[in-house]
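One chain of protein is taken out of this complex; the other chains stay put.
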Amino acid sequence: MNSFGQLFRITTFGESHGRALGVTIDGCPAGVDIDLEFIQNELARRKPGQSKITTQRKEEDQVEILSGVFEGKSTGTPIGMVIYNKDQRSKDYSHIKDQFRPSHADYTYDVKYGNRDYRGGGRSSARETAARVAGGAVAKLLLKHLGISFHAYVSEVADIKVDDDYRNLDFSQIEQNIVRCPDPVKAEQMIEVIDTIRKERDTIGGIVSCVIKGVPAGLGEPVFDRLHAELGKGMLSINAVKGFEYGSGFAGTKMRGSEHNDKFFADENGSITTESNFSGGIQGGISNGQDIYFKVAFKPVATIMIDQDSVNREGDTVTVSGKGRHDPCVVPRAVPIVEAMAALTIADFLMRSKVNRLEQLIG
Amino acid sequence: MNSFGQLFRITTFGESHGRALGVTIDGCPAGVDIDLEFIQNELARRKPGQSKITTQRKEEDQVEILSGVFEGKSTGTPIGMVIYNKDQRSKDYSHIKDQFRPSHADYTYDVKYGNRDYRGGGRSSARETAARVAGGAVAKLLLKHLGISFHAYVSEVADIKVDDDYRNLDFSQIEQNIVRCPDPVKAEQMIEVIDTIRKERDTIGGIVSCVIKGVPAGLGEPVFDRLHAELGKGMLSINAVKGFEYGSGFAGTKMRGSEHNDKFFADENGSITTESNFSGGIQGGISNGQDIYFKVAFKPVATIMIDQDSVNREGDTVTVSGKGRHDPCVVPRAVPIVEAMAALTIADFLMRSKVNRLEQLIG
Amino acid sequence: MNSFGQLFRITTFGESHGRALGVTIDGCPAGVDIDLEFIQNELARRKPGQSKITTQRKEEDQVEILSGVFEGKSTGTPIGMVIYNKDQRSKDYSHIKDQFRPSHADYTYDVKYGNRDYRGGGRSSARETAARVAGGAVAKLLLKHLGISFHAYVSEVADIKVDDDYRNLDFSQIEQNIVRCPDPVKAEQMIEVIDTIRKERDTIGGIVSCVIKGVPAGLGEPVFDRLHAELGKGMLSINAVKGFEYGSGFAGTKMRGSEHNDKFFADENGSITTESNFSGGIQGGISNGQDIYFKVAFKPVATIMIDQDSVNREGDTVTVSGKGRHDPCVVPRAVPIVEAMAALTIADFLMRSKVNRLEQLIG
Partner (left out) sequence: MNSFGQLFRITTFGESHGRALGVTIDGCPAGVDIDLEFIQNELARRKPGQSKITTQRKEEDQVEILSGVFEGKSTGTPIGMVIYNKDQRSKDYSHIKDQFRPSHADYTYDVKYGNRDYRGGGRSSARETAARVAGGAVAKLLLKHLGISFHAYVSEVADIKVDDDYRNLDFSQIEQNIVRCPDPVKAEQMIEVIDTIRKERDTIGGIVSCVIKGVPAGLGEPVFDRLHAELGKGMLSINAVKGFEYGSGFAGTKMRGSEHNDKFFADENGSITTESNFSGGIQGGISNGQDIYFKVAFKPVATIMIDQDSVNREGDTVTVSGKGRHDPCVVPRAVPIVEAMAALTIADFLMRSKVNRLEQLIG
């Protein structure tokens, strides 16, 4: 279904070329300052047309709050938000009405639903993520009250890669360049690579890393709803994502237990902490108070400006021509989406963590 | 919560050293042949003590069906199953009552719940996965009726790695060796590595790959409940998992769109198919009828037989001694667990796919 | 939360005097004819200001479809709809900002959320039901394809009561009078009573009955999600509802088993049916193919035009004055709401009934 979260839950609707996108946030506690400018700014980080290395579709992604906020604060009732589409060029898509674009969702939607809104990919378009970013912005506003912050950035494009230890990176640099990479030198190189590929009418993938700071210990549910499992689901639900790892990740499979174990010690304040953090801030599916960090793999965008062979509904060979306006590399715009899904997940688990012990119910 | 799935849903309970483990399968359609021997055999693939490279705890993991089956067939009502624990040696654990073992869930459970069943890790122990395997076995029995099969195997341990193209592997070899690797030569090498590490009282991680054959096109829900997102969540919910990727995965981030796109063509029967399968059988979150394949990264087991420094509840430094019975490498026993979670996910989405179009409701 | 249904699920948002109301319908199968005029007409049956015995607030309740419909048909993706508020007179409510109106939700919202949108009752206002009616209209459009129809009507106001056997009533008369009673004579009497009470600045309750025709046998889930339990929940969730009964209801408690049992027989076509229907079309929580019927009790509207004593936030005694525009009796406008909740429930269970047996998954 089109909902994410248990206690802090968003439900989204909307197609790439439909009338509007929308999100309903259900479960946001009362009393949160709903800063519309902040929400709008989060949307601006995701919106198309923001630089030469993103799609040239022009959408202001102006969000309108329809309910759930009174005198600037959340009321505890559902927050409805809409973003009307403006710059649809649906004619660009009439040629794919009966064609299945390679590695797109055209074929699978057709099999599943029988009919589909083919314009711009309809519901399968990443345009839908605008609604998530609006929802995630509200989650961030809630979590800001608790000192929890999100730091996603582009860590890898082609063979350019930032320092693997995020503690060596300067997060204040992330928004200083159009690729959203915290290392200014690598950022320049990434931009150049992406721009070259764009000129070749092709696309490239990349990796977004994310660090979450300030998460208290105790978030996450044993067994199926482990914190990293739900985080992973959230990330894997973003368009074009092919993989997720947290803490030591795939590299950790090569390590020995004696190297990989994060030793506990009491810091100067008596707080229990760890020096290394191969656990990525999560042990047994529950946050341990350390930084949470993870990586998300994005495939190259399927829409390329080069003609490709494919088939139509009847199975006849057709040429899918490279038309429309698309991103040569999705990761710069994916950064706020990764943060949004992370914020939604943490907000949900934070709320779930408030009813774990009898004392919490009595107190 | 302790449930997984929407329409085909399991709910599990049980601790490592409690009285019993159990699973309730809710939503299994009526009329499925419930082959108890098959379920028991799946459990045997996961059970401890099956070889020299697994823990020496002896549990027969005898499953008992308490409801939901009549005259050998499912009735549509919930199937309750229990597995009583037999070979608990809870005394082995009294020393960790107040200690926090490194990279275990001791600390996080303590923070979350205030008290915990410390014996053998309690609910955080991978012993809980026996209940999943029992539930997954029923999902497999259901899916067998539709010709869907699951082929998980150990693909990587330390620096030993099987052919990355699974079409070059012989799945009939998987159960022929104790490490569950389809390449007999690599299997021997893996066993040797694990056994050496075991003798060094240490542990090592590894990777389990899985191929699902026979999944029809159309499974998976747009947006949040994409097929691979839910598969990923299921895998990430398994103990010790640090990462998940499907299709081209992390390697796909380096590719260009023109290389990565899977071109559609009509086969001799007129069926629409693809030659390459970087999509891993899933496009836009929905199965496309090709093989589904993915990889799951497991960290080294946290319990090592070497003494380690840690802290107790009061924050005092303590030595956690290497006692108990544990696996030097978790991947051989993880193979049936990966299959179980995959089967549960596919069964759920199969059911969800039956109500996507009006014709399905009328027909 | 603000969602209803499992497979056919609506999520609503919106306050009485907010910017807009909205509903997202998630799970509507693809291929349903979305007749906007029909939806608008359902809203017209509920809208304020339709007659002298309803509130005089003027709202056209114009609905706008934002997503999920393409070329007149549902696409299987979520259908977003909004209804903008027009005729708010929020000033009418400034006097109750700090007061708690008797038998309203002012006090309970205040305790629960700390702050509240007091204008017109905010989220607790029955204005929210417009969103349900829009959602229910889509459920009706789906069920129309299966020949399922809904017939709610006002059966009791004050001491005026229609024939208890609905088979003696002419449903075609329901929409012929402003009170929505199938008995024209009783309708006149009810209207007179309500109008008299209105002039006395007071309010009165009433009963809405509903008959659902054409529901196939097999809908409803054993144990907790019985068809009538979910129907009951849906009805009890409507503003001002105090009770629900189906089939023989409360009167059935006085009967003997030998009288109450509905005897099965095979009709001329060999179909298994019953003569009496004390079961109300539901046995063991599952529809049996007979007409489903039930009654819903509505209390008198709490807003009266007479001054009342109450308290403010500080506990000081205050006089709540009778201002604003309100219904003297809620049942005439409740008729389409009852139908909407019934349609949503049946649509959901219809979908759930498609995965009960193995043959349904294979076929």
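Here are some notes:
For reference, chains read A, B and C in written order, and residue numbers begin at 1 within each chain.
In this section, a residue touches a chain if its C-beta (ideal position, glycine included) is under 8 Å from a C-beta of that chain, and two chains touch if they have at least 3 such contacts.
Predicted model, so just to flag it, every value in this text is computed and none were measured.
Across C:Thr108, C:Gln176 or C:Ser321, the single residue that touches the chain missing here is C:Thr108. The omitted chain makes contact with just one of the residues C:Gly136, C:Gly205 or C:Pro336: C:Gly205.
Of B:Arg57, B:His104 or B:Arg123, it is B:Arg123 that touches the chain left out of the display. Contact between chain B and the unshown chain involves residues 1-3, 9, 11-15, 18-22, 24, 26-27, 30-31, 64-68, 70-71, 73, 75-80, 82, 112-117, 122-123.
By the touch definition given at the top, chain C reaches the unshown chain through residues 1-4, 12, 100, 102-105, 107-109, 111-114, 123-124, 128, 156, 158-159, 197, 202-207, 217-218, 220-226, 228-230, 232-234, 236-237, 242-250, 252-266, 270-272, 274, 278-280, 283-289, 297-304, 306, 308-311, 315-317, 353, 356-357, 359. The missing chain lies against chain A, touching residues 6-7, 27, 29-32, 74, 76-77, 142, 145-146, 222, 350-351, 354-362.
Note that only the chains that are shown with their structure count from here on.
Two copies of one sequence, chain A and chain C, touch each other mainly through matching residues, since over half of the numbers at the interface are common to both.
Here the CA centre of chain A is 26 Å from the CA centre of chain B. Look at where the CA atoms of chain A average out and do the same for chain C: the two points lie 38 Å apart. Residue positions of chain A touching 2 or more other chains, listed in rising order: 1-3, 12, 112-114, 123.
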